[in-house]
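Structure first, then comments.
Excluded from the complex is one protein chain; the other protein chains are retained at their positions.
By letter and in written order, the chains are A, B and C; residue numbering begins at 1 in each of them.
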């Protein structure tokens, strides 16, 4: 079996969420590498969009620090404005969107604005950026998080990016036609919504971790999904692709 | 005194309506030549917009058949989309707009859609194009018409492009904040709104024509404005500029 | 890379269906792919809803040929000629048949396509207030601006989403990525609002030509269904830096389409008797050569290097 880091496993788990031919709202850091791995393995016809106005087929050849770096502009499929790319979200054309977050709750709602709520600010986070838009309007949302009890909480103090809001029918009641979190990929596990209420359940545990440990590190009473399993370890083809994308070994 | 054709007089009368530094929605045919004359005489800093998405400082060097001809694209100040240029209209940034018309009434309403009205079509005209937008949203509208009794009518059968609608307060009642026809330039005269009702009055009669003749050829009881005068004949500088713009003598 | 190159006749056969909402051009007087207009007539498509701000004489030709059930747009005529005779006959005398006319202004059809492209539920505008367009087209709704302290009417424009948009461009690659320069009217909004996009390219180039300048892309290839290589496929409309407008052709069409027989003869000569786009170009012969822009006024360089 291949040797891999936790972050490499997370990247490959994220890559598996991208299907061939999909339009993907990529985001920075881990997801952009996941997009590259997906393109090189099972999704050669995926298309990646960045909210600054970049659309790409093949990922950039150099390591990016931001989505607007010169290397992401060169050989892009389209460099345009924010409305043109985020308009694809609103038109319902984006299949998969990736976002990160500081705080997530059991309905998959994410807070990147105000810890403590906006009336009683304890920690001021940077804000939505495009996250609220991606969460509301992608057909399928993938969230990437560190698995800490203070980050996976019963109820976020401010919903920047809506998940299933209050559970069953929550999105429909808010007027959101589609979407919702399909997976939350952490450094310990993959959580997925389950049942009509779409509460996040433990779907797979990363190799080297246990369900008990994951539950212990979750701020709500995390239930396990039927058929819960171990997250499949990266395969050789996936690792080869990852090494091709992550030339400098940033994620090793 | 310079020798000039009726159309050359109309062009120069139209050019005089453009003030220096203004943003002008130019339109084709006669107004585009008027714009060129204005730039070369009293309005060197005027800017011209064309609804297809062209913005120019100096007019095109060759005769244009349409606003989108290659000669209008080359050396333009900006070639972009329709929304970008017509958005300047809606943002209230366009000072002067030019349109033509098949039928105009005493309130300056213009019909380029349906003679007979849309329920009882006698003649189907091409439609608004951008005329309704230019008429509603320019600060000052200049209409160019042939002076025929069947074209200058008591009441148009369909308002494509609103003038003062029903007279006093007509635009405000319709929710239009600004604008309205400032001048109607025909082959016989210049009409301008007068009084609180903004009814079109005879403002000046072109040399070689009489007020009686103009009134006779108007489909409503045309009143003369106080201080009615003769349209000033083209001056030498104006004719020189016109000959520079109309190199091929199309309007001679 | 998915190859999308095919003949224009295949693209029209497979992607334009009877009853479709169709955009041809949408850049007003430039880059209208008349080759597609002719091909649609040749294939006898029916009951199309033609969507456009202004498409010079293209819509008039299609109406006369009996292809059109509805016009959703701002203007149908012949830009240098004047009135559209076929449009008049259809609207005034139901010849060849009756037509639904959905009146717009250029700006309102623009905002309708913008809303369609980018998923807005509708677009509120300040235009066409005071115009009978509000009365003759029931698609619009009136509302009051909730952000104004005074009663301020606004017009709500619903989205328009064409089934097919057919666009002329200077160059494209085999995957449908393309470059366009010069004024673009509503071409980008129309394409991004459409379910299917057909690119009619004056030139086919290698992919690295297009990717050398991603800010010049009109419609990215992943939104394109077919690419057709038709040199001068916009004739008689112009194409910036490539082809002059053939104004004499428009005037001839205008004169001959004044009556039905003249129009039919014109149609036989320029559409049915020629074998597709290559036959049309051959028939034009020297006339086409004379319209070709031979000069060279290149855009200043733009560097995209990243190191």
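To be clear about the criterion, a contact is a pair of C-beta atoms (placed from the backbone, for glycine too) under 8 Å apart; a residue touches a chain by one contact, two chains touch by 3 or more.
Since the structure is predicted, the reported quantities are computational estimates derived from the model, not experimental observations.
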One chain isn't displayed here. Which of the visible ones does it touch? A, B, C
Sole contact to the chain not displayed, among A:52, A:181 or A:234: A:52
Using the definition of touch stated at the top, determine which of A:79, A:96 or A:204 touches the missing chain. A:79
Residue touching the undisplayed chain, where the options are B:84, B:166, B:224 or B:240: B:84
Residue positions on chain C contacting the omitted chain are 119-126, 141, 143, 145-148, 152, 154, 156, 158, 170, 179, 181-182, 205, 209-210, 212-213, 215-216, 240-242, 244, 293-307
Tell me which stretches of chain B touch the chain missing from the display. 23, 45, 47, 54-55, 57, 60, 62, 69-71, 73-80, 83-84, 86-92, 137
Suppose we count only contacts with the excluded chain; which residues of chain A make the list? 28, 50-54, 65-70, 73-74, 76, 79-83, 86, 89-90, 113-114, 118, 121-133, 135-137, 158-162, 165, 170-171, 174-177
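Just so it is clear, only the chains that are shown with their structure count from here on.
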Can you list the groups of chains that still touch once chain C is no longer counted? A | B
Comparing chain centres built from Cα atoms against the global Cα centre, which chain wins on proximity? C
Most extensive contact between chains (C-beta pair count): B-C
Quick one: point me to the chain whose Cα centre is farthest from that of chain B. A
Computed distance of Cα centres, chain C from chain A, in Å: 40
Any idea how many Å lie between the Cα centroids of chain B and chain C? 27
Between chain A and chain B, tell me the centre distance in angstrom, where each centre is the average of that chain's C-alpha atoms. 56
What residues in chain C touch two or more of the other chains? 188
Going by the contact rule already set, what residues in chain A reach two or more other chains? none
